[in-house]
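Taking it in order: structure first as structure tokens, then the write-up.
Missing here is one protein chain; the remaining ones are kept as they sit in the complex.
Showing chain A:
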Amino acid sequence: MKRATKFFAVLLVSCSMIAATACGSADKGTGSANQGQIGDKQGVKEITWYLHTQYGKEYFENDVIKPFEEQHPDIKINVTYNADPEQITKSQLAAGAGPDIITTDGTTTLRQFAKAGYLVDLDEYSKKYGWDQRFIPWAYPPVTVGDKLIGLPGKYETELVYYNKKMFADNGWDIPKSYDELVALSKKMTEKGIIPFAFGASDYRGANEWWLSMAYNATLGPEKLKKVLSGELPWNGPESTEAVQKLVDLWKSGYINDKKSHAITGEDATTLFLSGKAAMKMEGSWLLNTLSSKAGDMDWGIFPMPSWKEGVETNLPLALGIAYGINANSKNPDAVAEFLNYVTQADVAAKGIVAMGLQPIKDLDLGAIPNLDKHYKEVSDLLADYGNRNATGYLSWTFWPAQTRVFSYDNLEAVFLDGMDIKSYMDKMEATYQEDKQSGKVFEFAK
């Protein structure tokens, strides 16, 4: 059976490699990923790394790899850019291969890799490089399995409400402080022919989880949500049902993109916001990059989504958007650790704020970054404030178990469109959570 497993795993890797090369989406940067697997040449340690084609290429090439290789002539970083590096890494790891540096979107997959024994335990490196003091305290639990550090946080994300400041000022609208105020404000906007929230998910159904995550965090608050995520409270209990019901009410009232969010793309929704057809947009902190470059003269601001329930404090839900680990099969784990240490140094990470997003690194001086849009500082200050008050919640792509998460966002539209009633949705979510729990995919919070 083991032989067969190995055979098919190798087969899958071969197929994925063929797909990667045949599709033409793989774009080799400074060298081939496979070269690094073959071995070192003339004493140079070659390290392989798979990265997304979509973002950060210039930053990684010019601000990270080039200066690192200049400082470390004995280490060469071979990057392969691909549309879905995580998927390729997954099948390669299953076959006992994979790149030296493991990069995942969020920590759910990274934690699964660690549990399957694919990653190097980083505790020793942490002591050597001082990683245990480098990041903000919130960022450690998602990259810790048992008591061991299994990865390094790459960037972190929160969800915010972006709003058209001028439109608010012209109409005398105030920032809402509760769910009722949010509903009242949305009503006023709709009466004026303005869409309260721009939102589109036709190109990426997963975007529905942004709203769902927000609904859970704003209605339950971090403590109760933690209990749901740990299985102490059921997913089909009154607390969770109330969160989903409130979201469905907002959608059905037309406050979320005029009940057409499922018919337009995320980009279309951004256009609605930028063109003044929508007054607000609820999205992750990654939108800072888009707005700071595309908003032009538009005066826009941000505010945390108010609490959706009396007695629940307004909070900022958080997630890790990228995490790094070291492949247990790497021939050069020390060199990889040296590189990861470089990537996560405050001065290097600061250069990647615009290209990559906010970095959960202490002592990151945003003021020192030239021409940085003021909103980055604003968000950073908000995060520091909410972090210090422990008012941070749990976004789905880091803390929710994989299958529950996919079910939740994949079927939310069916609830919006009356294709599924809320009770069936919640019951199925609970059943899916139990399956996740059985297969050990539930996030283990520190006691």
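Convention: contacts are C-beta pairs under 8 Å (C-beta built on N, C-alpha and C of every residue); 3 or more make two chains touch, one makes a residue touch a chain; residues count from 1.
Everything below uses one rule, namely that contacts and distances are computed from a predicted model.
Chosen from "Sugar ABC transporter permease", "Electron transfer flavoprotein alpha subunit", "ATP synthase subunit b" or "Septum site-determining protein MinD", the protein name that UniProt gives for the omitted chain reads "Sugar ABC transporter permease". Checked against the full complex, the one of A:45, A:76, A:262 or A:281 touching the unshown chain is A:262.
From the set A:57, A:166, A:188 or A:205, the residue in touch with the chain omitted from the display is A:205, counting the whole complex. Contact between chain A and the absent chain runs through residues 1, 4-5, 8-9, 11-12, 15, 18, 87, 90-91, 93-94, 109, 112-113, 115-116, 118, 201-206, 260, 262-265, 268, 271-272, 277, 402-403, 406-407, 410-411, 413-417, 419-420, 439, 441.
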